[in-house]
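For reference, the structure discussed in these notes is given below.
Omission of a single protein chain aside, the complex is shown with its protein chains in their original locations.
Naming follows writing order (A, B and C), and every chain is counted from residue 1.
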Amino acid sequence: MNSRESNVPRARWRARLHEIIFEADTPAGKMFDVILIWVIVLSVFTVMLESVRSLREAHGDILRTIEWGFTLLFTVEYIIRLVCVQKAWRYATSFFGIVDLVAILPTYLSLFLPGGQALLSVRALRLLRVFRVLKLAHHVKEAGVLMRALRAARYKFTVFISAVLTLVVILGSLIYLVEGSPNGFTSIPRSIYWAIVTVTTVGYGDIAPQTNVGQFLAAIAMLLGYAIIAVPTGIVTVELDRASRLEVSTQVCRHCSREGHDADAAHCKFCGAKL
Amino acid sequence: MNSRESNVPRARWRARLHEIIFEADTPAGKMFDVILIWVIVLSVFTVMLESVRSLREAHGDILRTIEWGFTLLFTVEYIIRLVCVQKAWRYATSFFGIVDLVAILPTYLSLFLPGGQALLSVRALRLLRVFRVLKLAHHVKEAGVLMRALRAARYKFTVFISAVLTLVVILGSLIYLVEGSPNGFTSIPRSIYWAIVTVTTVGYGDIAPQTNVGQFLAAIAMLLGYAIIAVPTGIVTVELDRASRLEVSTQVCRHCSREGHDADAAHCKFCGAKL
Amino acid sequence: MNSRESNVPRARWRARLHEIIFEADTPAGKMFDVILIWVIVLSVFTVMLESVRSLREAHGDILRTIEWGFTLLFTVEYIIRLVCVQKAWRYATSFFGIVDLVAILPTYLSLFLPGGQALLSVRALRLLRVFRVLKLAHHVKEAGVLMRALRAARYKFTVFISAVLTLVVILGSLIYLVEGSPNGFTSIPRSIYWAIVTVTTVGYGDIAPQTNVGQFLAAIAMLLGYAIIAVPTGIVTVELDRASRLEVSTQVCRHCSREGHDADAAHCKFCGAKL
Partner (left out) sequence: MNSRESNVPRARWRARLHEIIFEADTPAGKMFDVILIWVIVLSVFTVMLESVRSLREAHGDILRTIEWGFTLLFTVEYIIRLVCVQKAWRYATSFFGIVDLVAILPTYLSLFLPGGQALLSVRALRLLRVFRVLKLAHHVKEAGVLMRALRAARYKFTVFISAVLTLVVILGSLIYLVEGSPNGFTSIPRSIYWAIVTVTTVGYGDIAPQTNVGQFLAAIAMLLGYAIIAVPTGIVTVELDRASRLEVSTQVCRHCSREGHDADAAHCKFCGAKL
C-alpha cells in the first residue's frame, strides 16, 4: 500500500491521470483498461495482417498508415505513463515498462533502417504488445485463484519437468543408437526433439522410427507420455482445489486479523479466538 | 413455471400436443422425444451418405427420396410446434426454432436453385439438425451437473483461453522470425496456426520447423502445451466436484444441524438421529 | 453365493477341478490363473510373430508347431471347463465361454479351408484370446474401485460423448463446405473423420486444411478439443475420489450389517446405531 501511495504524484492532474491509467478501481480507470485492451488487440491484428504477403502488396499503404496511428497512440500513452508516475525510472525498467517501450520502437526504427529481413525481425517485436493483454488479469478475481494455485504447484512442477527432461534425454539417446542418421535421427539433440514430440503426444511425424526396435521404443515413449500427463494434471487439480477452498472461506479473525481459515473452522487457527 | 404454463394453449388438443412435443414428463412425451432423436440421427446419416460421390452416383434417387421423406416429416413437426405453442413467434425466433427452420429450408430451395457448389453449400445446412440432439440433454440428470460445473468454471476458462491465445501469438511470431517463409511459415497468422497445432498437441506435421532454433522453440511450445493442459482439467475437476457434492447432500440433520450426508442416508452419520 | 455353490459338481474330482480352474481363492487356483495368463500372452505373441512376413517365411514351421501346441492346450482347457462346470451350457454361452471357443476354432478351420486372405481373416480371431487377460482383473482389488468409478460415471460419459459427436458432425460439415474435395475433404463422413482426428488432438496430418478459413476453423476445433478433454477427466476424477473414499471406510454396522459409511461417520447412516 505504502509504496503505491508514494507513486501517486502530488500535482492534482497527475494524480488523476495516474488513477485512470494505472488503477482500475474507478469507472474511468476501468473504461481506460477496456479501451486499451481493444486497441492492443486491433494493433496486434494489423501487424499480423501486414505479414501476409498478398495483403501487404494489395493494401500495404493502408496497413502502414493504421500502424503509424497505433504507434503514435502508444507513444502518447507511454509518455503519459512516464509523466504521471512519481518514480518514472522504476516504471521504465519494470517488465511492462520495457514491453511498452519495445512495442513502439520498431516502427520508428523503420524510418532509419533499410528494408529486408533485418527490419522484418525488428518489426515483429511490435507483437510483444500482446503481453499487455495479461494486465487484464487483475480485473478477474478468478485469475488470482489460478495464479495462487500455479505458484503453490511450482516446486512439484519443477520436479515433474526435471523428470520429463531426464526421460527425453534417455529416450532420445536410445533412439539415436537404434535408428541412426539414415532415418532422420541425425544427432542426439534432434533425437531428443523427436522424444519431446512423442512424449508430449504432439506427433508431427516429420521424424518417425523405421526399424522394429525403434517403433517398439517409440510405443513405450508414447505410453509413458500418455500416462505421465496425469502427473501435472493431478498437481494442478489438488492445488486448485486447495486455492478454491481458501477462496471460499474469506473470514478474518477479529482478534489477530489473519486470514486463511478453513470453511469448517470455529476458532482462529493462529490465536485460538472464536471466529 | 408460469411462463411455461402460459404457453400451454387453451384448446384441449393443442394442450395435449404441446405436452407430447414440448415436454418430457408423460410417457407419450418421452416416446416422442426418443423417436425424434432417432429420426434426426437417421436423417443426418442420409445427408452424410449423399455427400459421398460413389453413393450419390449409385443410389442418388433413393437417397433423395428418403431425404424428401425426412424433410416433409420435419416440416409437419415444425408446423405442429408453431400451432400448439401459444407464443409462436417466441418459439420461431428461439435458437431451436431457427435450427428447426434452417434444417428444412435447403431441401425446398433445391427446387428453385440450380445445382453445383452453391446448392451444395446450402444443402449442408440440413446437418444443423444434429444440434437438436442436444435437446436430449434435459432427459439426463447428469447433464445438469455438467452444465452447472461448466458454467461455474466459465471465468477461469476465459482467463485460461486468454493466456493460451497470448502464448500462441508470441510463439507464432517467434517461429515466424526464426523459420521464415521458405520453411512453410509464410505469414504470422499461419505461424500462429502452427503454434496452436503444437501447443494443443495435435501436431499435424503439415508445417514443421526445420532449423535447430525452430525445433528448440517447438520443443518448448510442446512442453508448455503438455503442462498447461493441466489447468483446464484442474478447473473442471474442482467445479465438478463442488457441483456433485451439492447434488448429493442438501439435507441437514434436524438434531445436530450438520450437513454432508450421502444421498442414501436415512440417519445422521454424526448423531444418529433420523433424517 | 448360492448360485456359485450350485455350480460346483457333486463328484469329488470335478469339484476340485472347478476350484482350481474357476476360482482364485486356493493356492492351486491362483497358480493356475498365473500360468494361464502367461500361456495366453505367449500364444498371442506367436500369432503376432506369424503375421510378420519375414518371420513366417523363415520360421513358419516352428511357429505353426508352437501354435498347434497352444491350440491343443486351450482345447483341453476348454473341455475341462465344460466338464467340471455344472451348467455347461451357461458357461458355453457366456462372454468368456464364447471367447474361449472362438480363440481355438480358427486353427482347426485352417485344416479345411484353403489359404489366402479368407483364412488370414479367420486366423486373426485367435487374438481374441487376449480378452482373457481381463479375467486377471478380479485378482486385483484396485480393479474393482476403477470399475465402480467408471460405472458411476457412465451417464455423464454418455452426455459428454453425445456432445463431442454433435460437435464433430458440425465441424466436419463446416470444413467440408470450406475446403471441399480438392483438398482431401471428399465427403462429409471423411470430413467428420478429420474433425475427430483434430478434436481428439491425434492429428495424423493425412488430411489437413489448406485454405485460411479452413485453418482458422481447424484452430478453433483444436482449442475446443484441448479444452473439453478436461470434462471426462473431471468426471472420472470425481467418481474415483468418491469410490476411493468408500473403499477406505470398510466398517460394517453391527446392527444392520450394511456397509458404505463415510470415514468420519459415528453412527450408521441406515439404522442410526453407533458404529
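In this text, contacts are C-beta pairs under 8 Å (C-beta built on N, C-alpha and C of every residue); 3 or more make two chains touch, one makes a residue touch a chain.
Just so we're clear, the structure is a prediction, and the values are computed from it rather than from any experiment.
Visitor: Which residue among A:Leu72, A:Leu113 or A:Leu223 touches the omitted chain?
Guide: From the options A:Leu72, A:Leu113 or A:Leu223, the contact with the absent chain belongs to A:Leu223.
Visitor: Given that one chain is not shown, which residue among B:Gly97, B:Gly180 or B:Gly203 touches it?
Guide: Only one of B:Gly97, B:Gly180 or B:Gly203 touches the chain omitted from view, namely B:Gly203.
Visitor: From the listed residues C:Ile21, C:Ile104 or C:Ile196, report the one that touches the chain absent from this view.
Guide: Reading the full complex, the residue touching the unseen chain is C:Ile196.
Visitor: Which positions on subunit B touch the chain that was left off?
Guide: Considering the whole complex, subunit B reaches the absent chain at 201-205, 233, 237.
Visitor: Even though one chain is hidden, which residues of subunit C still touch it in the full complex?
Guide: 44, 47-49, 51-53, 117, 120-121, 124, 127-128, 130-131, 133-134, 136-137, 140-143, 145-146, 149-150, 157, 160-161, 164, 189-190, 192-193, 196-197, 199-206, 225, 229, 232-233, 235-237, 239-241, 244
Visitor: For subunit A, which residues reach the chain that was dropped from this view?
Guide: 155-156, 158-160, 162-163, 166, 169-170, 173, 176-177, 180, 186-189, 192, 198, 201-205, 208, 212, 215-216, 218-219, 222-223, 225-227, 229-231, 233-235, 237-238, 241-242, 260-262, 264-274
Basically, only the chains that are shown with their structure count from here on.
Visitor: How many Å are there between the centre of subunit A and the centre of subunit B, using C-alpha atoms for each centre?
Guide: Roughly 30 Å separates the two chain centres.
Visitor: Touching two or more other chains, which residues of subunit C qualify?
Guide: 201-205, 233, 237, in rising order.
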